[in-house]
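Here the complex is missing one protein chain, while the rest keep their positions.
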Amino acid sequence: MASLRSLLPYLRRHPAALAGLVLLTLQVAAIVFAPVLSTHSPVEADPLSSLQPPSLEHWFGTDVSGMDIYSRIIHATRINLLISISAVALALALGVPMGLLIGYYRGIVSSLMMRLFDFIQSFPVFVLGMALVSVMGQEIWNVAIVLAVLFTPMFARLIRAEVLSLRERPFISAARCSGATDFSIMFQHILPNALTPAIVQVSISIGMAILLTAGLSFIGAGVRMPTPEWGLMVSSGAQQMILGVWWVSLFPGLAIVLSVLCFALLGDAVKDLSDPTTRTRQ
Amino acid sequence: MTAPDSHAPDSSVLLDVEKLRVAFGDRTVLSDVSFTLRRDEVLGIVGETGAGKSVLARALIDLLPEGGRITGGDVRLSGRSVPSMTPREKRELRGGRIALIGTNAKALLDPVEKVGAQVARVLRAHKGGSRRGAWKAAVDLFARVGIVDPERRAHAYPHELSGGMAQRVVIAMAMIAEPQIVLADDATLGLDATIQVQVLDLLVKRCRDLGLGAVIITHDLGVVANYCDRIAIMRDGRIVELKPAGRFLEKPEAQYSAVLLDAARVRPTPMGAFGTAASAPPKPLLEVEKLEKSFPVGNGKLVRAVDGISFSVAAGETLALVGESGSGKTTAGQCLVRLLDSDGGRILFDGTDTTTLSERGFRPLRRRIQMVFQEPYVALNPRWPVEDLIAEPLGLSPGMDRAARARRVRELLDMVRLPASLAAAYPHQLTAGEQKRIGIARALATGPDFVVFDEPTTALDIRVRAQIIDLVRDLQRDMGLSALFITHDLNSVRSLAHYVAVMRNGKIVEHGETETIFARPAEDYTKALLAAELPIEQSEAQRTRALSRHAMAQA
Amino acid sequence: QNAKSTLVVAGPRTPESLDQEYPPTEAVHELRRNVYERLLAYAPKKGEDGVTYEDFGKIVGALAESWEVGPDMKSITFHLRKGVKSAAGNELNADAVMWSFERGWNLKANFHWYMTQILKITSFESAFSKVDDYTVKVSIPNSSPLIERLWINSDLGMLDAVEIRKHVTADDPWAQRWLATNSASFGPYRVTKYSPGQEIVYEANPDYYRGAPKLKRVIFREMPTSANRVAALQAGSVDVAEYLLPRELVLLEKMPNVKVNKVFGNYIHRVEMNNDTPPFNDVRVRQALNYLVPRDDILKAVYFNTARPTRSPISEIYPGFTDQYFTYTTDVEKAKSLLAEAGFPDGFKTELGYRTGDQLEEEMAVILKSAFARAGVDITLSKLPASTLVERYSKGTIPMYFFRDMAIVPDAAYVANLWLNSASLINYSHFKSDEVDKLIDQALISTDEPKRLEGMKRVQQITVENAPWVFLVNPGYQVATRSNLGGYSWYTPNGNAWFDWTKN
Partner (left out) sequence: MFGVMLVTFLLVRMLPGDPALLMLGNTATPDSIAALRERLGLDRSIWEQFIAYMGNVLHGDLGVSLFTSNPVTVDLMERAPATLELITYAMILTVIVGVTLAVLSVVHRGGIVDRFSQVYGLAAGAIPDFWVGLLLIFFLFYLAGAVPAPFGRIDAMVSAPPGVTGFYTIDSLIAGDWTAFQSSAGRLLLPVLTLTIVNAGALMKMTKTSFNDIWRSDFIRHQRASGLSQRAIVRSALRNSLPPVITLVGFLFGFLLGAAVLVETIFAWGGLGQYAVQAVINSDYPALQGFVLVAAGFILIVYLVVDILYELADPRIKV
């Protein structure tokens, strides 16, 4: 990983990475200072001022229940990122050891696990997520767990593929020759090398998780009203869109786009930074 | 320049390079390169990695890698300046008048297209004509570049060809549009010596037959000595010396040239001069009996990589295992250190049959048997710093504290002649030679009795190779190591091994003392192997030819 | 020509089944109104707004040309209209009616429920008899004030026995499989195409006893999203859009070529509380919540004045309705003190369920959440698939839930029995008052009309005071059409009767 000192010039050369970092900072700020940044309560309905277009009072307008969209977007950052990041963290925590084990020890159990992963992944992600959330109930944590279940195979496969290719690499033979045990080969030699693609994937997955959470909420299989959540907010304006009320869906949708974009940009940067060949060529 | 014919604008000059400068960004990689190439002349360009040879070749057809620009000078083909040609003319030039042959022929061929079609495609790009006619021309040419059964081979895909065969296809591709000049950039790198000779013979012969100009770019002074009329030595983007081959070999002028030539000529100090006397056969440290190892390859077939070989190595002795690529050398070596489980036979190390031991049971022996791996970079974990890499095998000798380890690491760095400052570096920050040394330091860390050296010198630059050979020889002497020395490079065998075993198709075809084998090879295969080694001397034929040409030029 | 006689309707849902015995849903009610014909009907009456309503005071014959009610209201004899033909061309006679009764009785669903629960019939044989080919008699054990009115109910249509019997099989003696996707009755229309979830096509019955319908063909398309129905109506690709949101109706009213028919009907939309479980077993808590509801805001911002506040458990248009006992205003202080008395000075946490896809309930839920929060009552909103919601409230495992319903028999006692009788299966709020139960039971068998009405007044008083529900609104019924449509009529099941409609 890059030290801080090499990070600055890198950022100067890569405005995209800089943009990602700025977006991330904005989101962190939104998470930390939500109460200060917002102008209204994110869950207080004010029926008499429903569906107001953007104005000085309501920067992004109000939704059908008269809640302030701007304030809701700010507060939603917490929920959305909480769900996505914890889902990915969980998936990583489960998927990495699984991938390592089934990649390193090949046997019936491993191939059974692979079948299972194939199976989970052969469904359209979204449909499976939808079904799972409705089985488990619409709680924030359930959404996170479901996403983790969906992402675990991805990480496990990724790590497994890396392990499979790494274990054939001569430096593993060399290590064995130097007396490394299975344990140290797995954790000291293979894991650190296999982790880089997983870390890049983390960033992408967080983006995917944000999109999926939003999608689930959009069809009503995600978090519950009136929790400020971007997908739910888009959905609450979906009906109105065709009648020309654009602000209810537009702004939270933009928030989703920017947030996912942020993680995509960071992912690219991480990939760049962790690849020694691209770094030295700079 | 020393060549007498460098200025004259005479009609036999095909290519005239004048003060050519190429830069990548603000880094100049070629400066003031000038030379000419005449009809029916073979020019050799030699230089170490990064000297700018490939950049030069590509600059000649104005097809530099992205980011590279010609910043000065000119390349003239029959008087026409190449850089100022229109794109269309350049396209016709490339492959049509100057053909380029690169390294690793398999990678140069379109993997999803039949090779015959690929060659035909080039012909049609330059000469037009019908698909069928071009195909026929390609097949004819295949026959002439020594491809047996050309009609069938033309229908093959690149992955179905061997390396040598693929190289012939690429040569055919270069020749098909009847260019005036052929550029061969490390065209035979990575091929077996025997194949290399065949390919080069073929290439040079065709150039001579057709009276083409050829530029052979290589690391190997043996190649230029045997095939080229003139030699250019490159270093850091400059030509430091350019003269007829014979004169160069006799008396290089530039100091760098002399160093290069010396390193390439490291002549073996026969082992007898310093090694243990081969008089009283000592008790063998390692005995291998009828070792067998096969690999399954797809549809149930087996490749017998090692097919019943037997040999023994006594304490303090070195056995060299030589043979062409794929003959099973690495496999044999890996069986010894138990990276592969053998399928049959016995391996007795110091009296213990290691083939019957479990992995756990073998672990104590690892301290005594070590291996140096073939490719230096990939055998090092890219995420570990040098000190950890070297310290890893020390885990085999229990009871070492931190300080002791650190001390040992420094000792080892010193032993392989690396500065202690490298301890914190990562493998990708090292040169190939340094990486190789780290590999050796790792193998020596536990003070083993027996080391398998897998190709310690291949893929290294001339000077670095000489240094590694010196290092290994010193270590053998100082530590009294026994070693199995696996290699392609017959030169180094003579410097390092007491005995030689020649492998072919998994079997040992000849086995004996080094000097004996080199002097009087018994088997045809061994003879062929030895013949393929290109001495750094001008052959008789070359010399006469050079003389006659010189006379011609004088006339 | 074709365009004039064809009607394209966009609705949220196609009927789930065409069988008469399928549970009544909104879509099913509309189907029955157009396909199945009953024995009796209310006389039509023109309202001031030009809409044709039912005159609850005047019953007329439908398939029965005339009828007599026996002494003590313990029996009723129907004289069938002669020459009435089903959509398949079969003639109506006593056999068809008897077979319809028999099928309903044996399938133990809708028909059976009315007969046993309302008319208290215990045995088929002693209750139903064929007098002659065109006369049928129904006798009941106790007298019932509903013995006439019940037969107007749209769940009690008469089937074309001849047609249906053709599809009877050994394992399906009542042709349930066939009738689930086919229609056979004496109504103005029959179903010629039925693709559940997509569309249903009605074709006029030229032999309908009131004359051939003016609209020969009605195509009903399912469009679950109301905004899409609005856009379709606007674009002229449908003639009628049902069940739109009030907000959308406001928008449509401003458009040329579109008109909105609005009536104040019998729907009641409320939040029910589980009166059995704490904290809702304390009447003060229930009252407090009623004091917290911002009814005016809801009427304005959610319903855009297409609804009226609920001021009684009885539908406002039914005889016997009174709102004189209703005292709840929006009064946070009062609510707080009631909660404090009940031992919740800081409020409490609870859960409120509403149906997936119900935009209005969601909007109201959000408003209620904010409103209740003013007294510290923190509600979690659970959007639940309809089936889950039904399951949870019928098992009593959800403390609060939205409930929208209508009682299609315009009789206060019938309505009260449905929702307030502690013995009623759909009294999901578990409201129990011995006095109410007694008054209802009396009213169900009493034939003394003034006394019944008196009792029902008392029932409304007790109920409003006990506040088993959070009273919200009576939403009315609206349907938006292209402006070239006329003849709109309203019946208690709310479904549209295409027979009455005209297209210019």
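Here are some notes:
Residue numbering begins at 1 within each chain, and the chains themselves are lettered A, B and C in the order written.
Just so we're on the same page, a contact is a pair of C-beta atoms (placed from the backbone, for glycine too) under 8 Å apart; a residue touches a chain by one contact, two chains touch by 3 or more.
For clarity, every value in this text was computed on a predicted model and none was experimentally measured.
Within the full complex, the chain left out of the display contacts the shown chains A, B, C. Only one of B:Gly52, B:Gly73 or B:Gly95 touches the absent chain when the whole complex is considered: B:Gly95. Only one of A:Val125, A:Ile140, A:Leu164 or A:Ile199 touches the absent chain when the whole complex is considered: A:Val125. Set against the missing chain, the residues A:Val28, A:Leu48, A:Val109 or A:Ile242 yield one that touches it, A:Ile242. Check B:Val22, B:Val42 or B:Leu109 against the missing chain and you find that the one touching it is B:Leu109. When the full complex is taken into account, the listed residue touching the unshown chain is A:Val234, out of A:Ile69, A:Met113, A:Val200 or A:Val234.
For chain A, the list of residues touching the undisplayed chain reads 16, 115, 119, 122-127, 130-132, 134-135, 137, 207, 211, 214-215, 218-221, 231, 234-235, 237-238, 241-244, 246, 249-250, 253, 256-261, 264-265. Mapped onto chain C, the interface with the missing chain covers residues 8, 10, 16-17, 22-25, 108-110, 113, 180-181, 195-198, 219, 221-225, 228, 231-232, 235-238, 356-357, 384-388, 390-391, 394, 405, 425-426. Chain B residues in contact with the hidden partner, per the touch definition given at the top, are 58, 61, 63, 91-96, 99-100, 102, 104, 107-113, 121-122, 125-126, 157, 159, 170, 173-174, 177, 298-299.
As a convention for this text, only the chains that are shown with their structure count from here on.
Minimum number of contact steps separating chain A from chain B: 1.
Chain centres defined as mean CA positions place A nearest to the mean of all protein CA atoms.
As a whole-number value, the distance joining the C-alpha centres of chain A and chain C reads 47 Å. One finds 91 Å separating the Cα centroids of chain B and chain C. Contact of a single residue of chain B with at least two other chains is seen at no position. Touching chain C in their complex are the following residues of chain A: 43-48, 50-51, 64-67, 134, 138, 220, 224-226, 236, 238-243. Of all residues in chain C, those touching chain A in their complex are 225-228, 230-231, 245, 247-248, 251, 294, 297-298, 300-302, 356-357, 359, 362-363, 365-367, 369-371, 373, 380-383, 385. Residue ranges of chain A in contact with chain B, taken from their complex: 169-171, 173-180, 184, 189, 192-193, 276-277, 280.
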